[in-house]
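Only a portion of the chains appears, each positioned as in the full assembly.
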Amino acid sequence: MAQRILNFVGGAWTDSSAEVKQNVSNPALGKVIGEVVMTPQEQVARAAETGHKAYQEWRKVPVTDRIQYLFKFKQLLEANIDEIAKTITNEAGKTYKESVAEMRRGIENVEVAIGTPILMQGYNNEDIASGIDEHMFRQPLGVVAAITPFNFPGMIPLWFMPYALATGNCFILKPSEKVPMTSVKMFELLEQAGFPKGVVQLVNGGKEVVDAILDHPYIKAISFVGSTPVAKYIYSRATANGKRAQCQGGAKNPVVIMPDADMDTTTRIMADSAFGCAGQRCLAASVAITVGEARNVFTEQIADAAASRVVGYGLDEKAQMGPVIDARSKSRIEQIIADGEKSGNANVLVDGRGKSVSGYDDGYWVFPTILENVNPESELARTEIFGPVLSLMHANTIEDAIQLVNNRAYGNMACIFTTSGYYARKFRNEADAGNVGVNIGVAAPMAFFPFSGWNESFFGDLHGQGRHGIEFFTQTKVVVERWPQEWSRQF
Amino acid sequence: MAQRILNFVGGAWTDSSAEVKQNVSNPALGKVIGEVVMTPQEQVARAAETGHKAYQEWRKVPVTDRIQYLFKFKQLLEANIDEIAKTITNEAGKTYKESVAEMRRGIENVEVAIGTPILMQGYNNEDIASGIDEHMFRQPLGVVAAITPFNFPGMIPLWFMPYALATGNCFILKPSEKVPMTSVKMFELLEQAGFPKGVVQLVNGGKEVVDAILDHPYIKAISFVGSTPVAKYIYSRATANGKRAQCQGGAKNPVVIMPDADMDTTTRIMADSAFGCAGQRCLAASVAITVGEARNVFTEQIADAAASRVVGYGLDEKAQMGPVIDARSKSRIEQIIADGEKSGNANVLVDGRGKSVSGYDDGYWVFPTILENVNPESELARTEIFGPVLSLMHANTIEDAIQLVNNRAYGNMACIFTTSGYYARKFRNEADAGNVGVNIGVAAPMAFFPFSGWNESFFGDLHGQGRHGIEFFTQTKVVVERWPQEWSRQF
């Protein structure tokens, strides 16, 4: 029977009388496993008001006490990682191992946010002029909200939540309506961790909930991760309402393969990057640019790797890759491949369309796909496919390769494989991307570094994670003080 | 004869064939002293393109070399401070002493930006996993622009320019069309300092130039200071275009006067704060909230101070206060006073309307004005007057006073006068303002602190000045690198 997904507002699990609901499916089974309510606007408002009220007390709780809740939350996440990982696999499709890895990256953010007492410190100078001191203090904003995507239902909320809470804000999460169950699991643990009522809340739904969040005056800051068009929409609407916003969009991540790279290792890493999580991550390698002699050998080997990757149900131990998120996504990806082929902008070297996993015939399967000779000027070369599809291009020199890398709207990740210190330095210095890998397939910043998308992959200035998280969720208050001697009372 | 104001684009002083021009007046004389062109959109585009091209080289100039230009610029500003100050007084109306002080605060920002080699440093960790290192580097954005107001034509451009340049960006200034001559003086010095062509540029004009800047894809970041409605407009349009933006708006700054404060000193400081620069600063005290017994004595003394303040031409040594910026501003201010009186929301205790300075009959004079018993709920209490008008309110307790302070849309400054450590701490902790003063009339942060407006006084997250300036004008690039042993060649 399908689970009914509730909201968590004011410290209680609340159902909604709303009539609009939406199904949640297991993408490997192609079967409905839950039902999520589309929260009406007035209930979003109630969450904002509840958060606003809770904030009046929460901001006064000493930061050393606030982080104790995060210590408990970390323990609970670790103790329940198996159950959460299974939930992720069931609603998002990725393999169990990928789900566990996702949670570990999420937990790292809880660990970093535990350092908030130092990270939140302001600064000061004595005697900026004779007898006048100046201080900067960091204070929280109030209620803040995150709107998160389907592909990392466990990790991405944790890019924001721990920092927001530790710095003294109240936090509202609106997860993707495709994967609401992971959030429910995490909020059960937040409840156990004992956060005061209203400090951390969950509201489910789609665009109407998003708009209600963007427009509510009590909500001071918006963190978003999703596609670029939606990121732009949210950045624009949140800022038009005077809020601060950090909006992470899509990607098309190029990887340059120099001929001096070890091809066996490079291929293995590239296959993991391109096909891991069925290509549904904003740091998936989606374009491989071979330089010089690297072309033939890499093409051959990556084609083999693509063809031999084991696709299956994520809870099956042998599965190396799961399905894509839903039927619409499957047909969109297949259409892009077909259009690319038809237009002559690519050859389909390995074709992942029209295949199925035995015993899971209703799953949303797209198998690893390799597109060869992709025309760098084509629409295909620029579109984020968000599926297990790797496009191959070629360049004669490192300079040409970097030009291909920089000739795109996105700027989330760019990687290079080489043994040469010179190529590596030139690439990291010149590539227009905020997350750069050297002999790395998925250049995901640790939680103590900002997740640094550039260009159309990010709108805002302060990113998620680490120090940026602390800065985004606090405002600076400068105090200039003078204590004139002549004012002091006499005895 | 009226000076013709040119643009500085691509390293050259360029006139414009544009037919739209606007007069620049000396507000004390009420006389036209200049003529400024409204640059057409395509010439703004040319500046953006020129900056974009110059950027390709400028970003590669070592930061230690970039700051050498700032050393020269500082020397030149100091050597020419008298001339610049006179220019400010002539086009903006403030006293010569105020103009000099303004420039000193501006120069401080050049000094702080000289520290960019350290301030711009990224960070790193070795072995985030075995054999994998992670680095964050700060890189510049490209071309950036500032749009600045009439009230501090010398200082406010310097809140942004030195940081933008030192971090490797190319910078475009669009000053207020009411006060373009100060920028011309400063750009003559920038030219002398020898910045490469296109690195720092000046385009004059009004809303059309603003829009051209906001819409041009080569311009990556916008810094603005002005009124709140315009700040909102710019924040919204810049962000809709995907840019980062920091927009500083208006203010209505309350000051709480506790009965334990020394009234003589408090009055003197308050008069300077409320009437200095004819009240045309975003940190002017505009509301005085007396607590308890402070009421009578403060009211009496501040009325005397207002009535006795010497108003005059800013180049006249005796003048303590100059005119407001233009005739429209004068009539707007007088109308607000009249409406407040008429509606019963205030008594006019000292009336600065209808007065003139002998020998300067055409000047835009508004004399110091005190409004008593201002109704906190009235429109008058919330409106930014931006003239030498101080509103008086009263509260029985510190708690009531703080409530009055926080019951407003703006959040630029809030001050308290007291001898009590308890009142001071309570106030700085609880007042909703980013710039807080304790026994200070104008709580302007030093250049090494962010100018921290809150609420409707600021849109964005990173403010002007200091570390915030460095962060706003750079983007983080995270590099994850691994150098597998097995890849190393054998000999």
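Brief remarks follow.
Letters A and B mark the chains in the order given here, with residues in each chain numbered from 1 onward.
Everything below uses one rule, namely that a contact is a pair of C-beta atoms (placed from the backbone, for glycine too) under 8 Å apart; a residue touches a chain by one contact, two chains touch by 3 or more.
Just so it is clear, the structure is predicted and the values come from calculations on it, not from any experiment.
Here 2 copies sit in place, and the number of copies making up the whole complex of this structure is 4.
Here is the rule we use: only the chains that are shown with their structure count from here on.
The mean-CA centres of subunit A and subunit B are about 36 angstrom from one another, to the nearest whole unit. Every residue of subunit B that touches subunit A in the complex is listed here, in rising order: 123, 125, 128, 132, 134, 136-137, 232, 235-236, 239-240, 242, 244-245, 261-262, 265, 419, 424, 428, 433-440, 443-446, 448-452, 454, 456, 459-463, 468, 471-472, 475-484, 486-489.
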